[in-house]
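Omission of a single protein chain aside, the complex is shown with its protein chains in their original locations.
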């Protein structure tokens, strides 16, 4: 590596990874640890943990969601080879939404089944997913993308973010109809993602 | 390094390192800092610290355990040379269990000697160790492992995770019999690890 | 990469990135999550969120400010190619001010409109921006800067930190006159930055 420091793109990736990693790990400190009196007994402990089920659900959903955003960031930036300062703002904006996830998670978990907390969480998810789509499109386009990235790879990488966008939109609508079930709308993420990928493939086949 | 960003495997390792590092460092903020009135005196301070002994024990055990998982991750991934997206999910699942450790630690430390908190901690440890075994096997296999990794290195690296699995299983059983002593079962980690390594060596000798 | 570890400059950059990333992500845990009784109703939730508006404003301002400092650090260090221990102290001092931002943000957000909290925040910002200017000048000078960095690049990189310095000075003055509006002075950051860049260009044109 000699006397040359890291590539500017690498440093941007590195900083993003750190923010993803911290946000995903901070989720757990919003779960309040039960402290029961020593004579409480096993049933009281089981009951205390049962009360935390919404907090555990929130933790696992947000861990999966942030993990999925990280995986998408990883995939999109693996196609990039060039750096320009224009990447900074869309990347920072997307990270800002990620950094806000621990708050939205704790608020939703602590008030499970209420309209406003679920709407805030799912709305934030929709915003994050849209910022993610913008970023993925930018980094897989000129001047960032590497010459060796195939048109197909780029098209599929750009199709994937639609998975979270559509699932979050569905969850946001459900927040107003049946808030306590709205989070389960997120299990449709792989479904929408597969549909978007299939559509991108069909388009490419039509173009060829 | 020219215009080429980091290898995708390196970025996955990097992200994992950050999650390990944050989880291991967050352990300390679950220990409640005693604030005594100015006239409290030295004995009151010593008593306040003595009350925190379970919290200190929990901190050191979890630091050692997360450190051991990190060391195993480090060892296994040092044999890998190739990246494929199939690595993401087993790695994220394992990190999710690691990220949950500060909660389980604080719950166990704050309710030391109770069955449920110790069972939760040791059960989580057993789950984490099993997810770790799955990940280590995956990353030291095709298509991830490098051609220069010897059969022996791979076999020994795959044997090591059994140390925490067996010790955590023992600790989990003890959580129901003598919870206050169950954590001490974890001192048997090196013992089981050595046994697993010896068995792997014996197998290789038999195969040769 | 063979048997050679990272360049010392890279490790310093890495450590700085981690501190920036942690400080920017910790901002959110200072926002207190509302926990309302189940029968509270949507209006009560909206009111609880409305009460947090200063906290949200503080989060976004500080996210933008720390992000801007990180971007400036990124830009300045991308011109550096050489390492010497003299870089450690100005870099650590600047990171110390960054690490203090979550406290100043929470104090300002929690006491929005009061003179002292706004003055502390904006004063800290002025100190951080001045330490940043010192660091940027150092790292874009001998012996750190790379031979391929042009005089123009260096001059523009050194002009940029004046944006936050001047805006923070204005915000600090406003903290004593109209504290509740003082944070809005920070929207002038791009304005001062553009003026400083224009002045640097004019100087270079005059010198040429």
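Letters are used for the chains, namely A, B and C, taken in the order the chains are written, and counting of residues starts over at 1 for each.
In this section, a contact is a pair of C-beta atoms (placed from the backbone, for glycine too) under 8 Å apart; a residue touches a chain by one contact, two chains touch by 3 or more.
Quantities reported herein were computed from a predicted structural model and do not represent experimental measurements.
Within the complete assembly, B:70 is the residue of B:70, B:100 or B:192 that touches the hidden chain. Residue C:8 is the one among C:8, C:41 or C:146 that touches the chain not shown. For chain B, the residues touching the absent chain in the complete assembly are 1, 4, 6-7, 9-10, 13-14, 17-18, 20-22, 24-29, 31, 33-36, 38, 40, 42, 45-46, 49, 59-60, 63, 67, 70-71, 74-75, 77-78, 80-82. Across the interface with the omitted chain, chain C contributes residues 1-6, 8, 11-12, 14-15, 18-19, 22-23, 26, 29-30, 85, 88, 92, 95-96, 99-100, 102-103, 106-107, 110-111, 113-117, 120.
Going forward, only the chains that are shown with their structure count from here on.
By the residue-number overlap criterion, the interface of chain A with chain B counts as different, with under half of its numbers used by both chains. Per-chain Cα centroids separate chain B from chain C by 36 Å.
Separating the centre of chain A from that of chain B, both taken as means of CA atoms, is a distance of 25 Å. Contacts with at least two other chains are made by residues 1, 4, 6, 14, 18, 22, 26, 29 of chain A.
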